[in-house]
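Note that one protein chain of the assembly has been removed; the remaining protein chains are unaltered in position.
What follows is chain A.
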Amino acid sequence: MSEAALKPQDLMVEMRGVNKWYGDFHVLRDIDFEVKRGERIVICGPSGSGKSTMIRCINHLEEHQQGEIVVGGVPLTQDVKRIEQVRRSVGMVFQHFNLFPHLSVLENCCIAPMWVQKKPRREAEAQAMKYLERVRIAEQAKKYPGQLSGGQQQRVAIARSLCMHPDVMLFDEPTSALDPEMIKEVLDVMIELANEGMTMLCVTHEMGFAKTVADRVIFMDQGQIIEENAPEPFFNNPQSERTQLFLSQILGH
């Protein structure tokens, strides 16, 4: 899968003693956690629990203040070159898609391969079409993001990330901004991706997705990892009280 901008390694993401504050507010507290190549991890928790912040630290969209984050063997420091190196091999899908509205769907998928990886236009376009076909949206390639539905935009965003051949994909609540009837089309693409062996970290409340594909489920609350387990025991036999409460609230209706 990967074009190995990072060294091939078993540990894709390592976080050791990571702490982060927004001003006085302690958002991430002593986060320790690691992701192996090919692992699929779902992160859940109540809003404000720091789950988005945590995965945004992995590609340094958020800066951590204490501790160590190593992605594919590259430690994240202030060094801009290293940050950019990590970002080239870590794909990210956002809650609000964040497609580039001034570029067509095809250009959205070509711009980074052409300008960051210096691929020739024809090669970048051919590859973009391949991934757009994979997310079943190739026929919309000439349209602009504003002309697509939310589900279609999110699938384009996934294709845009895949065009960089990432080693890890981060999903930050990819279905939260979607109308209910569009959630499935996005989840289906994500499940396919998981089945192909992509290393994935998903912040999501889609527990069905977690049960289907996750190797591990992580529950966060108040900036801490409260519980971490395989989906079957996580859902059937949650250990902590807070996890039980959260699961009863989210699965209860």
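Definition applied: a residue touches a chain if its C-beta (ideal position, glycine included) is under 8 Å from a C-beta of that chain, and two chains touch if they have at least 3 such contacts; residues count from 1.
Rule of thumb we're sticking to: contacts and distances are computed from a predicted model.
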Quiz prompt | Candidate names "Amino acid ABC transporter permease", "Thiazole synthase", "Oligopeptide transport system ATP-binding protein" or "Protocatechuate 3,4-dioxygenase subunit alpha"; UniProt protein name, chain not shown | solution = "Amino acid ABC transporter permease"
Practice problem: Touching the absent chain in the whole complex: find that residue among A:F94, A:Y131 or A:F246. | Solution: A:F94
Quiz item: Of the listed residues A:L11, A:V70 or A:A112, which contacts the missing chain in the full complex?
Solution: A:A112
Quiz prompt | chain A residues touching the omitted chain (full complex) | solution = 59, 61, 80, 84-85, 87-88, 90-92, 94, 96, 98-102, 111-112, 115-116, 144-147, 157, 160-161, 164
